[in-house]
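The full complex has more chains than appear here; those shown keep their coordinates.
By letter and in written order, the chains are A and B; residue numbering begins at 1 in each of them.
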């Protein structure tokens, strides 16, 4: 393959690596914020928002590179899907932080902390899968892990939501916290979507 | 076509037929559970969960077969989409049963029973479409039926949810039952997604 084509290809891998790095960083900020005082949440949210903006710019750069590149390392629509998928995870992490402030949630439960920890784990697995996209070897293991993590999160969020109905919460609190847990679980679903896109790329290029 | 290739192709149709059978069986268990005493729900849910696990294994087998097969009866990504789609329907049916227990819903309304009946109907139509994937003839009729059933379910769930706001329900009951009806309707949406994947396969291979 001519050097310039190779460089173009590598450019996509580089951009995806950076975006996966943003996702991991944002998930870690969220997890840290969940252990901090609730008054510090706006500051944490601002830091997450910065990463989300950086992610928007990277997404834009990936799409621009796609427009300028004739031969791509895998199908154009998959580059698009992977890029949107990673961007979605960032958006959800940002939305979680924003929702806490917007809904006036003042107490981060142990269940929520655990789910935020799962988002970090899933993000790290996605980063692992993305870093192996070029060699195409060992990618599936990360996908399997993401599915496992999402399953754990599903159980945890359902248990936490069920708990809300066992008494001790008024209707408004139930509305708020049910949305909050659902959002945490939805973020893991978005991680799973990314894992599915990557799985699809591997299947098509097997 | 050489015998071995033909056998490989047939394998996919067999696996999809079995998965569609699981979906029909799970939907029937749910419909039956809705007529039983509420105390029996955990036992019914356990039976549905077994089918859901069997479905997970079948999904895994389909993906494994996909990895080992070079020439597939239709596009690789459509095999993947159909397989995930059927799995999603199973997951939703399981989630409905689980939600009843988790939310402590004690009364299954006539509207919920009717919607569970629609899920059985849609599952049977999906099974019909899947069974005709190989011959590719008469598939569309099943798709049209799934869309019709989903439309009926949409109207029923919206009416049932509207009813919740006409008085007689406290806020917590509204939260629970709105989620429950939405989940029933979402299951029909997942059936429609499967019908759309099948419709796409037929369109591409017309």
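Note that contacts are C-beta pairs under 8 Å (C-beta built on N, C-alpha and C of every residue); 3 or more make two chains touch, one makes a residue touch a chain.
These numbers were taken from a predicted model, which means no experiment stands behind them.
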*Taking the 2 displayed chains as part of a homomeric complex, how many copies does that complex include in this file?*
3
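Please note the rule applied: only the chains that are shown with their structure count from here on.
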*Quick one: superpose chain A on chain B by CA and send over the rotation angle as a multiple of 5°.*
120
*chain A and chain B, separation of their C-alpha mean positions in angstrom*: 27
*Complex contacts: residues of chain A adjacent to chain B*: 158-159, 161-162, 165-166, 171, 174-175, 178, 196, 199-200, 203-204, 206
*Residue numbers on chain B that touch chain A, as the complex places them*: 63, 66-67, 76-77, 80, 84, 98, 102-104, 170-172, 175-176
